[in-house]
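Let's turn to chain A:
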Amino acid sequence: MAKISGAVEINRERCKGCNLCVVACPVDVLSLQPKEVNDRGYHFAYAAYPDKCIGCASCALVCPDSCIEVYRVVEK
Partner candidate 1 sequence: MKEDVKLMKGNEAIAHAAIRYGADGYFGYPITPQSEVLETLEALMPWETTGMVVLQAESEVASINMVYGGASTGKAVMTSSSSPGISLMQEGLSYIAAGELPVLVVNVMRGGPGLGTIHPSQSDYFQAVKGGGHGDYHFIVLAPSTVQEMADFVGLGFDLAFKYRTPAMLLADGVVGQMMEKVVLPPARPRRTEEEIAIQCPWAVTGHSAHRKPNVLTTLELDSAKMEVNNERFQRTYRLIEDNEVRYQEYYTDDADYIFIAFGSIARICLKAIEDAREQGLKIGLIRPITLWPFPSKIIAEMSHKCKGIMVVELNAGQMIEDVRLAVEGRVPVWHYGRMGGIVPNPPEVLDALKSHIDNA
Partner candidate 2 sequence: MNPEDIKRPENKVYSRPELLCDVSMHYCPGCSHGVVHKLVAEVLKEMGVEHNCIAVAPVGCAVFAYNYIGVDWIEAAHGRAPAVATGAKRLNPDRLVFTYQGDGDLAAIGTAETIHAANRGENITIIFINNAIYGMTGGQMAPTTLEGQKTATTPYGRRVDLNGYPLKISNLLAQLDGTCYVTRQSVHTPAAVRKAKAAIRHAFESSYSGHGTSVVEIVSTCNSGWKMSPAKANEWMVEHMFEAYPIGDLKNTVEK
């Protein structure tokens, strides 16, 4: 069976840590940085469990700051 794998690229400086992508992700890939902040002081989002990503782009769709890019491959 084909396996779908995805990956996200998050612009950490544009991210405002609103957490909406974390909530939207159906496979719990994303999380906010618990301690680290970006230049503007936000706990930015990052792929805490990147292997689980299916490249569905749910995170990017709801991101108000358009700081997530999504990649997807179908492995045969």
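The candidates were selected such that all candidates are chains of the complex that A comes from, given by their letters.
Keep this in mind: a residue touches a chain if its C-beta (ideal position, glycine included) is under 8 Å from a C-beta of that chain, and two chains touch if they have at least 3 such contacts; residues count from 1.
Since we're looking at a predicted model, the values are computed, not measured.
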Options 1 or 2 - which one, within this complex, touches chain A: 2
Footprint of candidate 2 on chain A - complex, ascending: 5-7, 9, 13-14, 16-20, 23-24, 42, 47, 50-51, 53, 55-58, 60-73, 75
